[in-house]
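Every protein chain but one is kept in place in this view of the complex.
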């Protein structure tokens, strides 16, 4: 092999977004960099480069026939963070090509925001600010009529991946009893994190704060709806931090509007939300425009994780920071590609 | 002594506010309870009871001449939580009478709210909700233009009593570097809590989040003003959680209005705030109507701590939960009595 | 007052033992230092110095008549760490003279050693080393026949002062259920440290590891004996880390000799232990020659805490690191003075 090409096809990301100069320099040390940032790399360019390509950073389509023409390829690093159906995952695994993504880069900022929002709903922080601006504030005990202490309140987590685990670690000093519903995990994983395995119903019935971090799969769309909200104790808090499709969104709004629960949501069925969408005026709802994960440090972490794992792979070692595409579970995940960063 | 009177004079608190039935029952086991809840106990009633009084729960005036007439008195438990100048503290100490207050009962809810507000300012949670309701929200990275991650951000604490210490413990998982300014404490106390002793200027210069928990004394009124705010890095966050008088309030508002910093305040120079006070419309300011401490559980903790320590004192043991009035420092503290709970 | 004398009378300590050069320099900045290190300061010298003395570091006798002649005295700092009956504590308190001691300096090294010894007894570390040297070692599972995991084992603590609290913090990662017996403390103190208040019997019945940190008082000499050891589950571990007099020592040895429990002790009824004392050969007993507290860093901490608090007191502030002598409880404590360091 005369050349060692690192194919960079990062849209909708750009290299400047995901790499600091220091990380960019490490990227450039990996091989000969070929970049297409203003448009997806054209098919003929990809095809011409594949025989000498050792690494792909991006979401380039890699069906079996392309994998066949890339005998030196060691890894495909998805930098958008959702696995797409444009790769033959099984064929890649058979050839010993790592297909990985630094998806957990977004976990830290989302988990942090979830802590802030959970305390906000419990203690009424944003609502109290709004009341103060409207001249209807209550002082002292009177201002706490509808609040509860987050510390010690039973917490329920739906989905215990990177997000759920980081959230759980962040709330440790608050000494909550934490129940987790995650049908993909054995009880041991939850218990090691000092959580109680629970059914979905138990999570909704027993928790004062329920936080949803679950991914959407072909099996769980809309699995949280009116029935689940009705199980919650009045005045409890519900946070939707992952994907709008896991809840029945109108039923969630109805549970909030009725005053039964308070809620926070970072995601919406259609984004951007229409200017006249009544969701904008629901009292008891904390609104966040899909912005808890997309912090600059998270985008930089994507690049840093991608490059660090590529370095390991070129040394013949397994990646340590990115998540591997598992052919079986990749097929179940149903995420829309991101259209805006 | 034929009677063992427990004199209860709790205004502005009431027993129902500060004691659950279980704690109330423990109170009643301490002696013969005499209560004045609808008005401060009249002087003649106090004077008549003093010879047989073993405990006072409340803010009854106890000058030296009254202490002289209370030979069986073991403790005065202030249940309002601020020591007033109506007790001869030195004379009480000379007679071995404990003068104590469960002031730290409010520390836990205030510290928790401060965590929520600190994350709120760092991540722009309330502002983003307001923008969403106004139809001006930004999604993803664009929505994070003026934000920073709370995790890892340098934090500065002014005043490291119960409040500051509890706040510090609550933010441990966020791994902030924490600087503390507290001229009343030796460096060892701060270092044991993994904080760096710092000057006031260092706290303001180096921290992205500054939280003020300091009490007001005769020496520190308005000690945080325009000079200190100008030391802060642009876009940093300032939280005022204790007493309005420790800051120059107009200069704080000016620093926020100018866009130099964001701030949250739970206290105001005059409460309730006037309906037309322009503070209500300051952007970049998170408003809280002196409500972070006054949660129902905090009031209940006052009673529980007061009774638990009284039980110890009657057994000849030192109190463990309340703070003792130190004659020297009590004279320096300058708090207004609370007029509403 | 023409002079500000700091009277240093530290025997059985010496300044070199308890102060690093840096701390010594801070001491010398407090006033005019007058030291007696080779013998206790003679009475006539003490009497001559008292009118100008502002601080005493040491165990100088201070009856009421001496206090009367020391109008400028602000504090007496016991640097041996046990309050002696040679001070009129009530009179000192009446005059606003702080009587304090940095006793907690020894807590950190004792707590650390207790963790090591607790794991040692649970896992049989020292016994396995002895067996290996004797050629009777067992490998793998066979070598663990009589052991148990410290992690997760129920732990009981008797006495929850500085020692017990530091021990409790050190074992947090092992996730033990911790019961505490301490009749001087309210349940709240234990619960805040995530411990369960328990009776002495519950501690012995339910714990696999019982650690005694209790001080000796006039009321609790020998309060742990055959009856308590018989409550323990077979093969459990008992650690005596504070004072030999709180247990019935022969009954403790009998419980170990019989094979019912294993034990570790850092203290003995008579120290040094006689050369032919059969305690030296008891199997199942981990022997420590009153050495877990007396580390060089602990002696240095004594000096650092003493000087730091003296600095605060001269500024009119309350001490923060040393323990105050409480006239009532000081009378109950019954410690032999230390004869060797």
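All chains are identified by letter, namely A, B and C, in their written order; residue positions are counted from 1 within each chain.
Just so it is clear, contacts are C-beta pairs under 8 Å (C-beta built on N, C-alpha and C of every residue); 3 or more make two chains touch, one makes a residue touch a chain.
Computed from a predicted model, the values in this text were never measured in an experiment.
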- For the chain that's not shown, point to the residue among C:233, C:288 or C:320 touching it. C:288
- Full-complex touch with the removed chain, picking from A:29, A:274 or A:317, is A:317
- Task: Looking beyond the chains shown, say which of C:94, C:112, C:311 or C:326 touches the absent one.
- Result: C:112
- In the full complex, which of A:61, A:84 or A:185 touches the chain missing from this view? A:185
- Of C:33, C:125 or C:314, which residue touches the hidden chain? C:125
- Against the hidden chain, chain C presents residues 17, 108-109, 112-113, 115-117, 119-120, 123, 125-126, 128-133, 135, 137-141, 143-144, 147, 149-151, 169-174, 271-273, 275, 280-281, 286-292, 294-297, 299, 340-341
- Item | Touch residues of chain A, complete complex, unshown partner | 90, 93-94, 96, 184-189, 304-305, 308-309, 311-312, 316-318, 320-321, 326-329
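Keep in mind that, in the parts below, only the chains that are shown with their structure count from here on.
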- Quick one: chain B and chain C, Cα centre-to-centre, how many Å? 34
- Task: Indicate the whole-number Å distance between the mean C-alpha point of chain A and the mean C-alpha point of chain B.
- Result: 38
- Note on the structure: Residue ranges of chain A touching at least 2 other chains are none
